[in-house]
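Only one protein chain is missing from this complex, and each of the others stays in its spot.
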Amino acid sequence: MFNKFLDKPREACGIAGVYGLPEAANLVYLMLYALQHRGQEGAGIVTCDETGFHSIRNSGLVADVFNQDKLASLEGTAGVGHVRYSTTGPSVERNAQPIVVEYCRGNLALAHNGNLVNAVELHRTLVQQGSIFQTSADSEVLIHLLARAQEELFIDALAVCLTRLQGAFSFTLLKDDALIAGRDPYGFRPLAIGQLNNGYVIASETCAYELIGAEYLRDVEPGEIVVIDQQGLHSHRFSAQPSQEALCIFEHIYFSRPDSRIFGDSCWEARGRLGKILAQENTPPADMVVPVPDSGVCTAIGFAREAKLPFEMAIIRNHYIGRTFIEPSQSIRDFGVKLKFNVIREAVKGKRVIVIDDSLVRGTTSRKIVKMIRQAGAQEVHLRLSSPPVRYPCFYGMDFPTRQELIAATHSLEEIAKYLRVDSVAYLSQEGMLAAMPDQQRKFCRACFSGEYPVEFSGRDEMSERKVETKRVDKRRISQV
Amino acid sequence: MFNKFLDKPREACGIAGVYGLPEAANLVYLMLYALQHRGQEGAGIVTCDETGFHSIRNSGLVADVFNQDKLASLEGTAGVGHVRYSTTGPSVERNAQPIVVEYCRGNLALAHNGNLVNAVELHRTLVQQGSIFQTSADSEVLIHLLARAQEELFIDALAVCLTRLQGAFSFTLLKDDALIAGRDPYGFRPLAIGQLNNGYVIASETCAYELIGAEYLRDVEPGEIVVIDQQGLHSHRFSAQPSQEALCIFEHIYFSRPDSRIFGDSCWEARGRLGKILAQENTPPADMVVPVPDSGVCTAIGFAREAKLPFEMAIIRNHYIGRTFIEPSQSIRDFGVKLKFNVIREAVKGKRVIVIDDSLVRGTTSRKIVKMIRQAGAQEVHLRLSSPPVRYPCFYGMDFPTRQELIAATHSLEEIAKYLRVDSVAYLSQEGMLAAMPDQQRKFCRACFSGEYPVEFSGRDEMSERKVETKRVDKRRISQV
Amino acid sequence: MFNKFLDKPREACGIAGVYGLPEAANLVYLMLYALQHRGQEGAGIVTCDETGFHSIRNSGLVADVFNQDKLASLEGTAGVGHVRYSTTGPSVERNAQPIVVEYCRGNLALAHNGNLVNAVELHRTLVQQGSIFQTSADSEVLIHLLARAQEELFIDALAVCLTRLQGAFSFTLLKDDALIAGRDPYGFRPLAIGQLNNGYVIASETCAYELIGAEYLRDVEPGEIVVIDQQGLHSHRFSAQPSQEALCIFEHIYFSRPDSRIFGDSCWEARGRLGKILAQENTPPADMVVPVPDSGVCTAIGFAREAKLPFEMAIIRNHYIGRTFIEPSQSIRDFGVKLKFNVIREAVKGKRVIVIDDSLVRGTTSRKIVKMIRQAGAQEVHLRLSSPPVRYPCFYGMDFPTRQELIAATHSLEEIAKYLRVDSVAYLSQEGMLAAMPDQQRKFCRACFSGEYPVEFSGRDEMSERKVETKRVDKRRISQV
Partner (left out) sequence: MFNKFLDKPREACGIAGVYGLPEAANLVYLMLYALQHRGQEGAGIVTCDETGFHSIRNSGLVADVFNQDKLASLEGTAGVGHVRYSTTGPSVERNAQPIVVEYCRGNLALAHNGNLVNAVELHRTLVQQGSIFQTSADSEVLIHLLARAQEELFIDALAVCLTRLQGAFSFTLLKDDALIAGRDPYGFRPLAIGQLNNGYVIASETCAYELIGAEYLRDVEPGEIVVIDQQGLHSHRFSAQPSQEALCIFEHIYFSRPDSRIFGDSCWEARGRLGKILAQENTPPADMVVPVPDSGVCTAIGFAREAKLPFEMAIIRNHYIGRTFIEPSQSIRDFGVKLKFNVIREAVKGKRVIVIDDSLVRGTTSRKIVKMIRQAGAQEVHLRLSSPPVRYPCFYGMDFPTRQELIAATHSLEEIAKYLRVDSVAYLSQEGMLAAMPDQQRKFCRACFSGEYPVEFSGRDEMSERKVETKRVDKRRISQV
């Protein structure tokens, strides 16, 4: 995977759902296609008609997993879908989403985006009670909780089960007669409701609606369960008192597409303001502003405009990089980052360059990009980041490394500049970051910057233990073909 | 599948197991290869080493499912394998065996041969308690029973679970530290233990041992659990008082390879004796004895010798018939059975021919073969069958149709002869059949001939209901890719 | 390939053709299916309709290469097909047949069975003149000769080109408006014409007609070109004076299916007579006659009847051996021949066994079979062969090894018996062999027995040189995917 050449924060997955629309599979397909940036490892769609559930899941890009025949076989007017960002490993197939099962109440398909902090504990309890898990995905615990729930009504069972989950979760759930969407009480991950003709659509980001011509209605609220069935759309709450929301600010900074509305606001607007405030906070004398594409582009435009410096696309990104790329040889060194980026020599030669990136995690990729810019002849390189220093791990769905690997957790600004070989490096302040958000009423999770996690969960210190345990489970895992 | 052109009794599956031998996967592979005649729909191997379980399963022939790389990836000194005869359908992949799961006690892989008559009932109960099934295979109920069993020791849990199963089952079961083999109290299906160097092997038929150079030790006894681990081979009984055995006599008549010992006796010897007694009971004047290959060959040789008539291989079987054959066109009629068989015109022209076949189920294939012999110029065609009339369905693993479709259940001998367009047809008598068995002490199930089922199980009359239910389940089933 | 476990004479290829029949591809498919025993390495069909030629070729069995969709894409009422026995190697794909080209007169597809002794010489000349070959198949020279032929009429051009070919060739050739079949002046390889409704079919063996319901008309004569077009069937001769025919007698002894008519006569009848005369010539005292299946069966029945000894199918052949078998491990020894054959212990234990096989080439497989029979407990093993000693290489299409590798060329009978570890070995005499042929008027090639080749061709001594050259070409060959 080309992602190994990057050290960006990366989140797991995009999800979608459709109810009450002909050719639901085609609509889910197009929405997943628009959400492809949220996960390139695998894709899956499950639909439902009167004959049962139909499921196709595989590793690869959306456009590779499906073709016309496959889509045609996914019959029905309701469906859910999933694009997956995932760790590599032998169990890729086994962990395909949506998870689909037949259980006591009928069929279920679950597409999940997020991270449960008590998944291991719940998993352990369920297994001891005789449950047999099909995947190693966190989200399968919800399925087994549902299979054992005694409440007569499904919605009651679901509400009870969701209160047992701790962490970040946005999900779409297909049952024989309804589409359900839900979001954890803190609302870490986005989830939006749209309308198309007489039906409803659900997606992680609103850019999915543009493609299919749907209209954005509103977000699924933190702590809300939305049930869509033949009677229409019904709202339930599983979280009695509303928690304070803790939206993931990296959705605006990095994850989402700039043409999406995230948590109700324009991601494009947020990025432009991040760039503007970043420029206000610290602009070195320079000849040009250059983004690391694609995430840095909107921010860099905002920066350049505020700084009254020329904006240049001097770093070219090669978009043809395939999902199946295999490192061709050890003897051709350091081409990793070059496969993805190239610097236009003529643009930077002899110039003082401000490079705009969204964040710094390990710093390894940034270091290589800086090296390329220097080799292309730049006189000075200044790195400006549109987020504060990331110093703490994320337990809510971002694939940050451990603290030890976070460069900002262990190095001073001078040390970082030295490591990256830049003339200067500067982060956006936390205050500046928050000030850049379009809606100043919203509350964001700042755990990765401050270490103040939005909720104390049993055993955050155990999390290290958990990683050990996860490995143990993985070691025993069953490799299948 | 070419089997659709046949109406033979067909049984589900061959199984194998290995413990304590290097390259266990290779040994399982070779044994499955020798057991290929028991199932051509799919094959699977699961092995176990200190890193966990390794599994490869797919549809197709053994030689197609595996290759050198795949076998090499199945590391470990213990393993189980399965070849499957199965109904066609969309859930082929999902029902691949061995079933492999991770549950509260560790990993399990189950390869099963037989048919549980109370599978639907047990399945329903388990699902209501919150179990989620991965397959629609009968045998998965054993897995879920085990996952919920409270007995401290695995062997106790297994024994208790097995007593809840009703019907025919021979199985090999791989756990993290042992290979287990078991057989139902009636011993419907065969299962033999062999020794190779310092390890043990288990297989449905002893012909599997010839290929790998193992030695036949003994059968797994009806009602016995055999545990093979680092301490050696241990025998347990889960059935307190031994039931009277009820071996499936069609193993000798049709299923098994003639070079196997089945239930301890030579299948080749049994077939020769079946032919001899069949000739003694009823030999019409004729010019030659011709077997329907391959199952009729040994029997026909015995018949011809006793009848002092020339033996001729006048029906040629095309063995290249592929697993993926697709009927090329409706416009070329009746070539179905011709794909498998052809008659040598010069051999039968103007001759009175006795055709030896093992059994008559629907009679459709025999009718086509008779037609081919007549078209080749035979003067008379007499059909002799080395089994009595099959008049009742089998609930213990043979794929007989319903009573209404069994020609002998609904037609007289004269009607059958007329339908088949033979000059005469005669069955072997039940007494003659039993007299042909090499060991006269063994007891065989004769339910399909007599309707006397070896044990009254709750709701044999429900079985028709069950088929309805099975269909309902199938209809709701999840089609996956 | 499993053939590596055998050392039988093996011939290259079966061919077929259809003209004037709807769904020509389906008919060619079924005929190839019936000819599968002549080549299991690859299969191909080319059809022709008004839009051009349609071609599908691949390695593998007929039933694996084609499926319903592929057959449906091969539109048209005329077609040719090919099953290939071939040496292994990287250029398998490249040498797929039928060869199909577009040249100055239109499209051509050629399916060829045989061996040209002057192919290298012709190839060299054509390449020097600027021809670019697409394959390393001998038969492509015919294509290039045709492309350069100046005769105005195609039939004249073809006749002239064929006179330049030396060696064995039977072929079907599809052009835009006709199907053409031809056979070399000696008639080494068989080729038969059949009729179906208003159209014609061509096949290597008549067993192909049984499957599709066609009727055998006559053979393509040695030196004849048969043109089938909208005006019907026309016969031309390219060989002015008829050569004395030199039919390959191994077609009767080994290659063909016993239900085929070969060179106009029944192969089944020939084999029975071979067995009868073999018994007359030399029958040792014994308890039973056992064939090496499948080729030895008809012969062994004839032998047993004449010798008044019991016939037993004591060697079981496993027909599920796949085309893709990969030797699973070096540590499980000598299972090669066991994959294909197994001996029924109970049948041969303590018995004196006569084993009937068709021929002895290297003797390596026979040696392993004998070893298996001895290990199964046989008291004596006598090998009888239904052909004379093969002492000379074949230049006309049989895949015999060099003289040095032919055991009969370098060893006495006693030495052979000792090598094979048999109690006795005996060959059929040349006179006996010829006396067994159904039609005593036919003339057969006996070159492999006597070294008297039917025609002196320039540079038979060069043939060794040729093998060197072939290798050189191969070494430089282009490996493609």
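Each chain gets a letter, A, B and C, in the order it is written, and its residues are counted from 1.
Quick note on the criterion: contacts are C-beta pairs under 8 Å (C-beta built on N, C-alpha and C of every residue); 3 or more make two chains touch, one makes a residue touch a chain.
If you're wondering where the values come from, they're calculated on a predicted model, not measured in any experiment.
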Interface partners of the hidden chain - shown chains only, full complex considered: A, C
Listed residues A:48, A:126, A:212 or A:406, member touching the removed chain: A:212
Omitted-chain contact residue, chosen from C:56, C:83 or C:137: C:56
Listed residues A:53, A:311 or A:396, member touching the removed chain: A:311
Candidates A:20, A:258 or A:363 - the one touching the absent chain: A:258
On chain C, residues whose C-beta touches the chain left out of the figure: 51-58, 70, 73, 100-104, 106-107, 127-134, 143-144, 147-148, 475-481
Residues in chain A touching the chain absent from view: 22-23, 25-27, 29-30, 33-34, 36-37, 40, 61-64, 66-68, 71, 207, 210-213, 257-259, 266, 268-269, 294, 297-298, 301, 305, 310-313, 316, 318-329, 331-332, 335, 338-339, 342-347
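Convention: only the chains that are shown with their structure count from here on.
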Farthest chain relative to chain B (centres taken as mean CA coordinates): A
By number of C-beta contact pairs, the top two chains: B-C
Inter-centroid spacing, chain B versus chain A (mean Cα positions, whole Å): 51
Computed distance of Cα centres, chain C from chain B, in Å: 36
Rounded Å distance between chain A and chain C, as computed from the means of their C-alpha atoms: 62
Touching two or more other chains - residues of chain A: none
